[in-house]
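Here it is, the structure in full.
Every protein chain but one is kept in place in this view of the complex.
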Amino acid sequence: MSHPPPVGTLPATWLHRVRRDIACALEGGILTVTLNRPERMNAFTVTMAEELVDVFGQASEDDAVRAIVVTGAGRAFCAGMDLGGDGSANVFGLDERQQPTMRDLDERPDDPAILRGVRDTGGRVTLAIFDCKKPVIAAINGVAVGVGATMTLAMDIRIASDKARFGFVFGKIGIVPDACASWFLPRVVGLPKALEWTYSAELVEPPEALQHGLVNRVVPTLDVLAEAQRVARQASHGRSPVSVALIRQMMYRNSAAAHPMQAHKVESLGIFYASQSDGREGVAAFLEKREPAFRDQASRMPGYYPWWT
Amino acid sequence: MSHPPPVGTLPATWLHRVRRDIACALEGGILTVTLNRPERMNAFTVTMAEELVDVFGQASEDDAVRAIVVTGAGRAFCAGMDLGGDGSANVFGLDERQQPTMRDLDERPDDPAILRGVRDTGGRVTLAIFDCKKPVIAAINGVAVGVGATMTLAMDIRIASDKARFGFVFGKIGIVPDACASWFLPRVVGLPKALEWTYSAELVEPPEALQHGLVNRVVPTLDVLAEAQRVARQASHGRSPVSVALIRQMMYRNSAAAHPMQAHKVESLGIFYASQSDGREGVAAFLEKREPAFRDQASRMPGYYPWWT
Partner (left out) sequence: MSHPPPVGTLPATWLHRVRRDIACALEGGILTVTLNRPERMNAFTVTMAEELVDVFGQASEDDAVRAIVVTGAGRAFCAGMDLGGDGSANVFGLDERQQPTMRDLDERPDDPAILRGVRDTGGRVTLAIFDCKKPVIAAINGVAVGVGATMTLAMDIRIASDKARFGFVFGKIGIVPDACASWFLPRVVGLPKALEWTYSAELVEPPEALQHGLVNRVVPTLDVLAEAQRVARQASHGRSPVSVALIRQMMYRNSAAAHPMQAHKVESLGIFYASQSDGREGVAAFLEKREPAFRDQASRMPGYYPWWT
């Protein structure tokens, strides 16, 4: 077993900062992020999006965080975008004075006008999850609709309550899937189910979700969080944080490449440098039948990382 | 419920034009296309291919068509390429005087010599389906072999008769998969089954087809067409045609991209503009607990569409 820092040692500046729509708790290296608007079924807000982007970015770099669990407060996981504004402004928080084009998204995605006035808030969250170096486990304790469903697609493993329901309901209200779901959903459940579920817009129940790979496991509601935390520990404890970060990024990025040579290059560098650091320790510990004492940290990735820039 | 135009109002010019190898019927916004050579088990001909390309192109632009169902007349869905010529000409209708190269396909795919003399007719059909803005549902009423099987892979949802059989038989006759099956089949059923079925060339029965996602549902033969039409209605009625078209194109195109950022850009523009048109109506209707009255039409897509050119 390697050594996640005890809670007391963590750099509290970002973690304990007061947040409005989410709550964070770090225990034993597992950061549990709770969507925290139970009176609104944790409906998604622009504030919630900004807070999630911030937390995933910080957690990615903070060595005290070994893995992340995302759950919802109360009975729902997330009932989707909060549509309960007063009708005077754009319901998705977008700046209707602009006339954005594909070129704007290509050339200046981080220009504040585009970043906050045009870009899909759910997609900003899933891209932050995508970039994260830590395993992300969804503890889906109840209803997950709209962005509440699609945000979980960027999480690595989904543990669902037997009371959970998934709704890809975009078509019913005249919009389109968000949160990069048009990239993630077909990769998670295959093209036929992705099309069927977005066309029908009906709620998907746990058995169907399990059968088609939308969730990895269904458990009683009371066990969802504990099971997700167990999976998070298993994925991160006694592991090299650098190895874990590389595995996560390799799986998503290399599997989308046009040729396995792309994977080969990255894996070659991964094994080459690991074999002279945590991988050497891992092999020695294996041969000596003892727990490894890994020392590399995800805040200091090897020089070839990120390999995609 | 939005308002599909009654049958009487449709622009009959293209729809009611006499066709030889297929039949078309529009009812309640659902265009049913029937492969119509029952005496030949609906075997595929160059004429059938041209007619299908034409119909999918026209249906894509005609707002009277909300969704498309494809089925076969008589007992078969489609027994594959009609191989019953007199042996004097190329059995696939190709121009053997040419010596085409990859460059010809890259640089002049629409040159009539290449278009009609070289390009796979099945692939021309599935590319027309791929480009279509309307949901396409396969009602596979019986045997689907060769191009009869592969053409359905470009359709979004496959409803199969319990008497249907699927045959990826190309290897047995010394040719290769057609109709872009080497792109679609692994995406629909996964690489291992795609390889197994094309290697074995044996008929796949409905339970195996269902288990591996080749079909979405198996029903008695007499119910196939009605079930496909029900699915087509569910995917298109009470929906914004622009939203439906975007969902369809996003799922196929974005899921094949190398990075979720591609999906994020398109989804951002999709939500940005929808939120000021049909999406605004959809949200209002949802909040007011009434049916939405969508007004956008697929013949007039937003300015960023097509985003891939």
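Read from first to last, the chains carry the letters A and B; within each, the first residue is number 1.
By our rule, a residue touches a chain if its C-beta (ideal position, glycine included) is under 8 Å from a C-beta of that chain, and two chains touch if they have at least 3 such contacts.
A quick note: this is a predicted structure, and the numbers were derived from the prediction, not measured.
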{"item": "Which residue of B:Gly57, B:Gly74 or B:Gly171 touches the chain not shown here", "value": "B:Gly171"}
{"item": "Interface with the unshown chain - residue positions in chain A", "value": "135, 156-158, 187-188, 190, 213, 216, 231, 234-235, 238-240, 242-244, 246-248, 250-252, 254-255, 257-272, 274-287, 292, 294, 296, 303-304, 307"}
{"item": "Those residues of chain B which, in the complete complex, touch the missing chain", "value": "83-84, 87, 90-92, 94, 96, 98, 100-102, 105-106, 109, 118-120, 123-124, 126-127, 130, 154, 170-187, 190-196, 198-200, 253, 256-258"}
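Simple rule for what comes next: only the chains that are shown with their structure count from here on.
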{"item": "Whole-Å separation of chain centres (CA-atom averages), chain A against chain B", "value": "34"}
